[in-house]
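Before I ask anything, let me first share the structure, which is written out below as structure tokens.
Removed from the display is one protein chain of the complex; every other protein chain stays in position.
Then we have chain A:
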Amino acid sequence: MAEEIILLDYWASMFGMRTRIALEEKGVKYEYREEDLSNKSPLLLEMNPIHKKIPVLIHKGKPICESIIQVQYIDELWPDTNPILPSDPYQRAQARFWADYIDKKTYVPCKSLWSETGEKQEAAKMEFIEVLKTLDSELGDKSFFGGNEFGLVDIAFIGFYSWFRTYEEVANLLTIVEKFPKLISWAQRCLKRESVAKTLPDSDKVLKSISDHRKTVLGID
């Protein structure tokens, strides 16, 4: 029986990317539906009435919202293929902690990096650099955040890599590549995985989309 899985998403969303990667890791077939965020579909508003945001995973007609929750759900339904969370409870707690850290600390500054100017943008830059420093330190010499295996924290953060060029250009956030070589190596390692390579959009496409949005919608040159 084919599982009916629909994903309401937006191509450039680093949150939607998490869910797509998880589904690809498990080899699960699903229907991808692109949302126009300026004109949200009735289905999106019905399935996520609380937050009205993407991504929304709809499984057999029932919605699951919030990307990290979706990734855990997918992992629990298909536990035998490419496990995303470790089996040890302590390691699981560490994975959840860092996924939550990424969510708490990136959401606001990352939006400000491309939607603001002047002081607000500068403050966001400082915050984001602190996040990169902390994650760089947490990664250390490991191949992936969880150790030798690709897992939850990698999935939580890798989507941001496709936005690095945008942040660098639009927020004048110079040389993420130079300052955080370990993180860049980590990202390259993740990109060797089919699920990630298939999912991450081209960095230049993200940059163009955001540059256009800044000009035409936000009125920022």
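Operating definition for what follows: a contact is a pair of C-beta atoms (placed from the backbone, for glycine too) under 8 Å apart; a residue touches a chain by one contact, two chains touch by 3 or more; residues count from 1.
Note that contacts and distances are computed from a predicted model.
The unshown chain of the complex is recorded in UniProt as "Glutathione S-transferase", chosen from "3-methyl-2-oxobutanoate dehydrogenase (2-methylpropanoyl-transferring)", "Glutathione S-transferase", "LLGL scribble cell polarity complex component 2" or "TITAN-like protein isoform X4".
Within the full complex, the residue among A:Asn82, A:Thr117 or A:Thr134 touching the omitted chain is A:Thr134.
Even with one chain removed from view, chain A keeps its contact list with that chain: residues 50, 59, 62, 64-66, 69-70, 72-73, 76-77, 89-90, 92-93, 96-97, 100-101, 134.
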